[in-house]
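Removed: one protein chain of the complex. Kept in place: all other protein chains.
Then we have chain A:
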């Protein structure tokens, strides 16, 4: 249900209440109406794993999951996430164990400077859970084209994703919530 108070226009020096689920935990925070999700995550909630690159939806460094789908957090108002499930890179590892995508990025050396890596991993985990996206290399490259790697680690990123796909397939008998989100 929507909060009735959010129906009236309000000046932006006031804040608006945002109820959402962040990395599996229900959260209620106050945000400015013009606050962008990326900035709220980094500045207000202290989750610095999500990176600010271009701030215009062109580089993918800010990619998070909203209700399981990869989105650019730089182009989304935080308040638009009312009632939604947001997952950041901080929410991928579970019980001290890396997500298979994180593990395979490590094993395949799928980064150099690492700045784009959280966004790459968020896009990778979303595409591996999306049966509308083909499993072949060309489909993966196409689905990952919204994540720019200035160091040019694309070859190893592709390898890491396909390795994680195999790993996730082996684990399919015991899927974790994050894998199917």
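Here is the rule we use: a residue touches a chain if its C-beta (ideal position, glycine included) is under 8 Å from a C-beta of that chain, and two chains touch if they have at least 3 such contacts; residues count from 1.
Please note the rule applied: contacts and distances are computed from a predicted model.
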| item | value |
| --- | --- |
| Listed names "Xanthine dehydrogenase family protein subunit M", "ABC transporter permease", "Formate hydrogenlyase" or "Glutamyl-tRNA(Gln) amidotransferase subunit A", matching UniProt entry of the absent chain | "Xanthine dehydrogenase family protein subunit M" |
| Contacting the left-out chain in the complete assembly, out of A:22, A:36, A:149 or A:168 | A:36 |
| Options A:22, A:71 or A:121, residue touching the unrepresented chain | A:71 |
| Sole contact to the chain not displayed, among A:22, A:47, A:108 or A:127 | A:127 |
| Sites on chain A contacted by the missing partner chain, in the whole complex | 2, 6-13, 16, 32-34, 36, 55-57, 60, 63, 66, 69-72, 74-77, 79-80, 123, 126-127, 132-133, 141-147 |
